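Note that one protein chain of the assembly has been removed; the remaining protein chains are unaltered in position.
Every chain is named by a letter (A and B) in the order it is written, and numbering of its residues begins at 1.
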Amino acid sequence: MKVSSRFLHFAAAVSLALAFNTAHAKPPTAEVNTTGLAVTDDTVTVGQLHSATGTMAISETGSIQAEQLAIDQINAAGGVLGRQIKVIQEDGASDWPTFAEKAKKLLVSDKVGTVFGCWTSASRKAVLPVFEKENGMLYYPTFYEGLEQSPNVIYTGQEATQQIIAGLDWIAKEKKAKTFYLIGSDYIWPRTSNKIARKHIENVLKGKVVGEEYYALGHTQFGSLINKIKLKKPDVIYAAVVGGSNVSFYKQLKAAGITSEKQTLLTISVTEDEVLGIGGENLVGFYSSMKYFQSLDNPANKAFVAAFKEKYGADSVIGDVTQAAYLGPWLWKKAVEKANSFDIDKIRAASPGIEMDNAPEGYVKVHENHHLWSKLRIGQWQTDGQAKVLYESELIEPDPFPEGYQ
Amino acid sequence: MFEGYTAEELQSIFIMQGFSGLSLFSVLLLMGLGLALIFGQMGVINMAHGEFMALGAYTVFLCSNLTHKYAPAFGPYYFICAIIFAFFICALVGALVEWLMIRHLYHRPLDTLLATWGLSLILQQGYRSIFGAREVTPTLPDWLMGSYTLKEGLDIPINGVFVLGLSIIVTAALMLFMYRSKFGLRLRATVQNRKMSGAVGIHTQQVDRLAFAIGCGIAGIAGAAFTTIGSTGPDSGSRYIVDAFLVVVGGGTASLLGCIASAFGIAQAQSVLEFFLDGTKGKVATLLVIVIALMIRPQGLFPSKVRGN
Partner (left out) sequence: MQTLFRSLFKSRAEAIAFGIFILFIFVIFPLTMPIFRLNLVGKYLTYGFVGVGLVLLWGRCGVLSLGQGVFFGLGGYCMAMFLKLEASDPVTTAIQSTPGIPDFMDWNQLTELPWFWEPFKSLPFTIFAIFIVPGIIAFFIGWALFRRRVGGVYFSIITQAIALIFSLGIDGNQGYTGGRNGITDLRTLLGWDIRSDNAQFILYFVSATLLVLVAFSAKYIINTRLGRVLVAIRDREDRVRFSGYDVAMVRSFIFAFAAMVSGLGGAMFVLQVGFMSPSIVGIVPSIEMVIFTAVGGRLSVLGAIVGCLLVNYGKTTFSEDFPNLWLYLMGGTFIAVVMFFPNGLAGLADKIPMLKPYASKWLNRNKQEPAKAPNTPSSNPVSDEP
């Protein structure tokens, strides 16, 4: 197991960390830990559960890095309740039974105070029963399909409606779009997202869905799909393709002459991380709807980006999920301090209403339903792989079980 | 699904659909050729074939980085050189693998499957350690990306044309090599009767090594070419491996002609099925068609009369 307790000394990190930190006297361990978690007088142990190997390592690497950065910054600023955070990192190896196994190990053997982890819906579904049975707490960073509200999870990414509805409204208004072609990888998140999108297009925007298709994860040949798109001539292609398929999809779109000059494309699955593999030149002019883009212009984000690049190299990029993962440790710290305890039940009770004014994405607040209030932003991709933010919505209330969209 | 379109639009769609079938054919063929040589001729089940393709793709990535750093003016042309590099690097690694591993296993074909699976794990993790877990993208020359507009609504992808052209060149070269060169003669002799070939003075070990190296080299070319249409990541190769094997098995393993025919058949089936069914269903239907075809005609399309060994 990897125990990381390094201190960071560079200015950006410290200044950011100081901004978050409020001075606390150190309360005795017996008082703050009544359930036998791995908390000593000087340290608190937390778990980190992502895929460092296997097919999902592509996506989860950013989250691992962001969580470690946040933890380092918290430690540099004095830790949580006067205790330094120690991390036990486990590898889910892109395999769902392994995720369940490691989650159990972290909660049962290591008695960690909380876990930051998971990326795919499947891995979250696999560990959820473990967290509920052993009463652990999971900070889950990915934007996901909703339809879930566990007392043992804090969802720091967007649920589906937060990512979809305002984006569709914007594109319908800006581009006078009436017809949509929905495309996704074949699993629950794209299917649920497109279900919500379809309801919104048909019932609210009074538009038309001219096609809806799903391709297996890892599919690489989109020739036939592209021809069908050409046949239907939709105003907007609405894409939720993920992983390696993404790269093939956009390269082949461009090669078939479907570029932003002729075609509007809005995607909910491309962040700066994906652009790294796709290549900015293959995406130029297409839109993504996300809550965070690396190019956001505010001081907190600038400090975050600087600290991230300092630690992981100037070439590294930060996508939506990476930023959401960065929030996890900070929100946990705030909850612990509000509860003045590491006990899971007390953290759970303290979590709703926790606010952060200076998160990289701006103001966030934890809702009663354990999701975050967040804004939606539309970014337009540029050749350098960064997005130009064209639109920013009001704060959107999370609604994992949206009425009328079921 | 065709109501409400003009005859001209439909014509364009059908031409493009025909082309996408053709370009899928060229992709499958390029994947299958190297394997047809290794598996079909030598009986080695190389599960690491996909990883050799990834190695080719990473070679292009490295060349792209080096070119843009040291000789940006060369940018538009480096890709051709990168493909040639990819061939030689993969062939070299292939020869090394043959020497260390494969040559001890020729008499146990099923075991080559397991050993090369182990190799593929090591290579994948190696790529992950060296290049990072994330996907990378080589900067491709502009002339390669984009489309050629024949007329309004009829766009032919240039990278598709490129891959098609490349697969024709590689196939032709391999055919010439196999059937018109001294080495090809030796290789075919070795496949048909190893002992006899040895007895008449053919250095069969050398033949094996060269054949394996060339097969891996072709995988490298395929991987390099696929950077224009797909992703480059540690596990990119694993996406192609099943398709590649089906092409080779469908073709009847021992003949390059069979490999071409089966790549064509599978590509057309998949292209048409994906057009009329959607996404995953199209792929499942394609695989079912292949499996059922193999159940009915297990020798493949062009079975060999003589078995190896």
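Criterion: a contact is a pair of C-beta atoms (placed from the backbone, for glycine too) under 8 Å apart; a residue touches a chain by one contact, two chains touch by 3 or more.
All values reported here derive from a predicted model rather than from experimental measurement.
Visitor: Write down which of B:W117, B:F131 or B:F177 is the residue touching the left-out chain.
Guide: The one listed residue touching the chain not shown is B:W117.
Visitor: Just the residue numbers, please: which parts of chain A touch the chain that's not shown?
Guide: Answer for chain A: residues 1, 52-53, 90-91, 93, 95-98, 100-101, 104-105, 108-109, 121-122, 125-126, 128-129, 133, 145, 147, 186-188, 191-192, 195, 214, 216-217, 401, 406 touch the chain left out.
Visitor: To test your reading of the contact rule: which positions on chain B touch the chain that is missing from view?
Guide: 39, 43, 45, 47, 101, 104-105, 108-111, 113-115, 117-122, 124-126, 128-129, 242, 245-246, 249, 279-281, 283-284, 287-288, 290-291, 294-296, 298
We take it that only the chains that are shown with their structure count from here on.
Visitor: Using Cα averages as centroids, what's the distance between chain A and chain B in whole Å?
Guide: So the centroids are 36 Å from each other.
Visitor: In their complex, what parts of chain A are in touch with chain B?
Guide: Counting only chain A, the residues touching chain B are 52-55, 57-58, 61, 186, 212-216, 218-221, 223-228, 230-231, 244, 246-248, 251-252, 254-257, 273, 276-279, 281-282.
Visitor: So in the complex, which bits of chain B are touching chain A?
Guide: For chain B paired with chain A, touching residues are 1, 5, 9, 12-13, 16-17, 19-21, 23-24, 27, 125, 128, 132-137, 139-140, 145-147, 149, 153, 155, 157-160, 228-236, 239-240, 270-272, 274-275, 278-280, 282-283.
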